[in-house]
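Here it is, the structure, as structure tokens.
What you see is the complex with one protein chain gone and the rest in place.
This part shows chain A:
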């Protein structure tokens, strides 16, 4: 595996950290390098520490690590926050003329590059470009051809005029020359470029793109971190396909609008995060009981209550599985990689319509805001299939009428799947309700019909278990005695952890599970393993509980709930020590 390079820019929110990081990530991606980004951010608009980290390699990268090679520090705190990850020979680029950076101490074993970012930017046309000056300096340090930065700057600023693009290119060169001229130093880095074409996108964007590809035409949502990017992505794009986004007054409204659109026959979606799911839960029951297909995306963050809104957690699994009064079937899909966010979104729409029920599609903060490079073919639109399930039209509706001639949207069928009629379908007029109902959708308290309808709704789950593929993804050593199971965004870190463990002589077999309900039967895998460890970002081990429940056997757990995602090297160490300790009694 080629050596990877880790870079970060950090400062206060409002310092332009995000756009600086994004420009560098895009420059690397356009130069044919793989990129994996992560963000540290606080829940405020200005001030507070924030950082954008980029890991890059010519090989695939899918995790963050505890190492930082070059750091652009706009505040002293940036250095403090990253001290653990900086190492001997790490380069810190800073502006010694900036008031707060005048007395900054660069640790002895590191290389401090004092670059007058602001002055050089002003010479190039404006102080605002000081971060681009820093990027130019970083290019020189990393021996990364600055032409790649030009291309990223063009993409970013071309809509604002050629003058601005040229000024930025000049600013970058000013930073580059300054380092070349003022520092007679051989740095350890040499970033190669390749001819590969990559696309760079995050999980929220992949979900939005998957939704459009799958034919989602209506989205209603209320802004909430870290799900907002889904709405931002769809706004301005979904219209090209005849769709529409509504920013609702609250989550209650958002899910009800999506419900209305779905009853109208549209593929509809809403996205939110844990607190929003709480608000949507009442309507969730109605959606399930009225057998309305709907995709509800929950981009998890750290809870409970307001918790840590800008931090990582996978704590809402139980909420999605069990939330709401009464018992209603729902599916819970949990993509484990960014590209899978795209494909599982497509699948979520198909499953929702085939089985006429709400589907939770859950990502987590780390996956939602992380960008990663992919070959464009990863998102092959020709592979997208749309299955709308059992929709009747004027010619087929006659087969689904009651004796008295009413359409039966809740017809009791062997596979549990009833016919759907969209408004406008002749003779299809019918009632949908959260009240228990008969086959025509009319309220009933008839004991036999109640049982028949509950059974029918549950039968859909059994049908789905049989008809769909709920397999986990497997990697690592298939013959290993020890089994590691995970879900959600941990897969990338785990994949790299497995390589580290392998080098250390520790073989593990890994199952990454993208389906929470229905989920694969892991009994045989767990029974065959000497030790089973479930890795997840929560305190309880909510998925581990499910595995134990299914297998009737205790499993071990690696949990993290400090608000930060797993890192590959950290995870390797945790798994190793957990396996060494054995299963807790």
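Here, a residue touches a chain if its C-beta (ideal position, glycine included) is under 8 Å from a C-beta of that chain, and two chains touch if they have at least 3 such contacts; residues count from 1.
Just so it is clear, contacts and distances are computed from a predicted model.
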{"item": "Protein that the absent chain corresponds to, by UniProt name, given \"2Fe-2S iron-sulfur cluster-binding protein\", \"Peptide ABC transporter permease\", \"2-oxoacid:ferredoxin oxidoreductase subunit beta\" or \"Acetyl-CoA acetyltransferase\"", "value": "\"2-oxoacid:ferredoxin oxidoreductase subunit beta\""}
{"item": "Residue among A:40, A:81, A:114 or A:205 that touches the chain left out of view", "value": "A:205"}
{"item": "Listed residues A:259, A:392 or A:529, member touching the removed chain", "value": "A:259"}
{"item": "Contact residue for the chain not shown (choose from A:36, A:218 or A:517)", "value": "A:218"}
{"item": "Residue in contact with the excluded chain [from A:3, A:429 or A:528]", "value": "A:429"}
{"item": "Residues of chain A in contact with the chain not shown", "value": "30, 155, 197-201, 205, 209, 212-215, 217-218, 220, 237, 239-244, 246, 248-250, 252-254, 256-268, 282-283, 286, 290, 376, 379, 381-382, 384-386, 388, 404, 406, 422-435, 442-443"}
